[in-house]
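The structure under discussion appears below in the form of structure tokens.
Only one protein chain is missing from this complex, and each of the others stays in its spot.
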Amino acid sequence: MSAGSRLALLLPAFWLLLFVGAPLLIVLEISFSEVISAIPPYAPVLRWGEEGLRIALNPENYALLIGDDLYIHSLLSSIRIAATSTFLALLVGLPIAHGIARAAPRHRPWLLLLVILPFWTSFLIRVYAWIGILKTEGILNTVLLTAGLIREPFVILTTEWAVHLGIVYAYLPFMVLPLAVALERIDPAFREAAADLGARGWSIFFRVTLPLARTGIAAGCLLVFIPAVGEFVIPDLLGGPGTPMIGKAMWTEFFGNRDWPVASALAIVMLVLAAGGILALDRVQRRSGEGLS
Amino acid sequence: MRTWSLLGRTLAALLFGIGAAGAQDKVVNVYNWTDYIDPAVLEDFTKETGIKVVYDTYDSNEVLETKLMAGKTGYDVVVPTSYAMARQLQAGVYRKLDRAKLPNLRHASPTLQDRMNRYDPGNEHAVVYMWGTTGIGYNAGKIAERMKDAPTGSLRMIFDPEVVKNFADCGVNLLDDPADLFSAALKYLSLDPDSKKVEDLQKAEAALMAIRPYIRKFHSSQYIEDLANGDTCLAFGFSGDIVQAKARAEEAKKGVEVVYKIPREGAQMWFDSFVIPKDAPHPDAAHAFIDFMLRPDIAARCTNAIAYPNGNKDADALVKAEIKEDAEIYPPAERLATLYTISPFPQRLQTQLNRMWTRVKAGR
Partner (left out) sequence: MGAVPHWHASPPAAPAPTPTLPHAAREGGSGLTSLVSITGLSKRYGPVTAVDAVDLEIARGEFLALLGPSGSGKTSLLRLLAGFETPDAGRIVLDGQDVARTPPYDRPVNMVFQAYALFPHLSVAKNVAFGLEMEKRPRAEIESRVAEALKLVELEALAGRRPDQLSGGQRQRVAIARAVVKRPKLLLLDEPLSALDRRLRERTRAELKDLQARLGLTFVMVTHDQDEAMAVASRIAVLNHGRIAQMGPPAEVFDRPADRFVAEFLGDCNLLEAEVLAPDRVRLRGEAIELLVRPMDRPAGAAVTLALRPGKILLGPDGRNMLNASVESIEYLGDLSRLTVRVGAATRLVLTQVNRAGPLPAVGDGLFLTLPPETLVALPA
């Protein structure tokens, strides 16, 4: 191995260590510390005492996470909201991706550009704009009231539906792009073969197109689901107190309660859960890759 | 060569941010509550002193404290509420004021500074900017529509489930602040609003939990806008904020009438003070800024803009009559007697309180 190629391997490892490994260790340390009223607001775990290095591990933060069902509840609620939103994003994204994949090749780059276009404005502003649309005295209610479709303004802002809407809106491109690529790659002969064998539109779609696009679907779903679980801005701006999410819980611990140790413990648990989930998913995929008939 | 040196300086300013300018002390970084100043005052300060103001806002003591506790905030002047400041003071976050640099300190209201003595012994660190009450703001039309004889001046508006449930459909907003809400709940339950007993706090938690289903949002600044345009019909918030909402509603002329009431059972009275963080990069500019804000004309302009009474004994004459004569903003002596203050929670109890508050917000 030449010095150059060794460096090429070492450099990313170094960055990874510096920007992922080191912060993670610090978070891990804080998660085992105790809250105090000081700068910084936690007691360091490692201390140089007179008798040398002293380690004061405080497992209470983790005990709290398990003991108080609030966190489990927030986590489950996050997973549920993220899963629902991911499913909705898939429902909305599939026809869009399908349209792009079926469009004339010279139109495709433009259609993809349109999908990505909203990214050019601030995420915060885009989510904020939904407040103006969805609030009780907002555009949506005004239009519906004026049109006579509803008598009373209906409340959607601060409900879970507003959160779903926000997540689907904000993460749709992450769903559409891998789907469009996957759908575009499917040889049209497969659809023709299915039609030839007697399958009609929906059968072709569900029996052939969808299974063949499954890597794209999995990629799109993961790209939406993973950030949606930890999403903070959308539930904070569009959701109400009835939509507890783990991102909000973490924010509350950090800012509202100034409890860095619990916030860190929560972050570590989330990380372990996410890593475990991905590993399990990978294992399932490998197994099914071998044995599925 | 000239272009290059200019470019170099710009780059340095970009790279080192405030630090680059800090050497000349021509900048003051102010971190204040949202909607809590007359913006024109900042321009005048720069005009007079040549010190540029970098102005940033927050809407809860918790956010401020989190930043302060992390250290190296870069802020020169912050404006915490009394009980939160007391705790931060214990953590050693603030530096002592240099009275020699604050000639206008003579305008500070001695009564208020005296009250502040409880939080800042000897008034060594803080000087009161504004004070106010935490009370009830509502949309007169929507409340009347839903409940003819609504007890608008009572804490029952918020804490009696039978009352507040009538307003759930038009939007009820509570401050996202455990200290404000627990003390008010304690008061509603006729307990000591400054109680540090866990049983009392648990009772307050139960009272809050009972009304939780009727609350649309917990937020500490959004309600100004929401009250003004009718998206929220009932809010438990800060006096001046609600009076500002009233003014905005009048400007908008959409027929929204906002009213602020100090609960007759009693309300929390709080003080927001100027303090300088220990690691403030520009302490001299910070003193200059505080001294400027202590000028009676400046304090009066701010009060006129934000509808909070200021901490300046010589400013009253310059405050608009409609504000000065509003009993809900400047409570008369007999109402003043019903107001209470709260003290900081010890760390352990604070943590417990925070957990309770988190549970209340989550509704479980």
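Order of writing sets the labels: A and B. Residues in every chain begin at 1.
Definition applied: contacts are C-beta pairs under 8 Å (C-beta built on N, C-alpha and C of every residue); 3 or more make two chains touch, one makes a residue touch a chain.
As the structure is a computational prediction, the values presented were derived from the model and not from experiment.
Colleague: Which shown chains does the hidden chain touch?
Modeller: A
Colleague: Identify the residue among A:R6, A:R47, A:R207 or A:R283 that touches the chain left out of the display.
Modeller: Candidates A:R6, A:R47, A:R207 or A:R283; residue touching the omitted chain: A:R207.
Colleague: Just to verify: which one of A:A63, A:A193 or A:L279 makes contact with the chain not shown?
Modeller: Among A:A63, A:A193 or A:L279, only A:A193 touches the chain that is not shown.
Colleague: List the subunit A residues touching the unshown chain?
Modeller: 187, 189-190, 192-200, 203, 207-208, 211-212, 214, 292-293
The definition used in the following text is that only the chains that are shown with their structure count from here on.
Colleague: If you average the CA atoms of subunit A and of subunit B, how many Å lie between those two points?
Modeller: 35
Colleague: Under the stated contact criterion, what part of subunit A meets subunit B in this complex?
Modeller: That would be residues 35-41, 68-70, 73-74, 135-138, 155, 158, 240-242, 244, 249, 252, 254-259 of subunit A.
Colleague: Spell out the part of subunit B that touches subunit A in their complex, as residue ranges.
Modeller: 60, 62-63, 65-66, 68-71, 87-88, 90-93, 169-171, 176, 212, 215-218, 226, 229-231, 347, 351, 354-355, 357-359, 361-364
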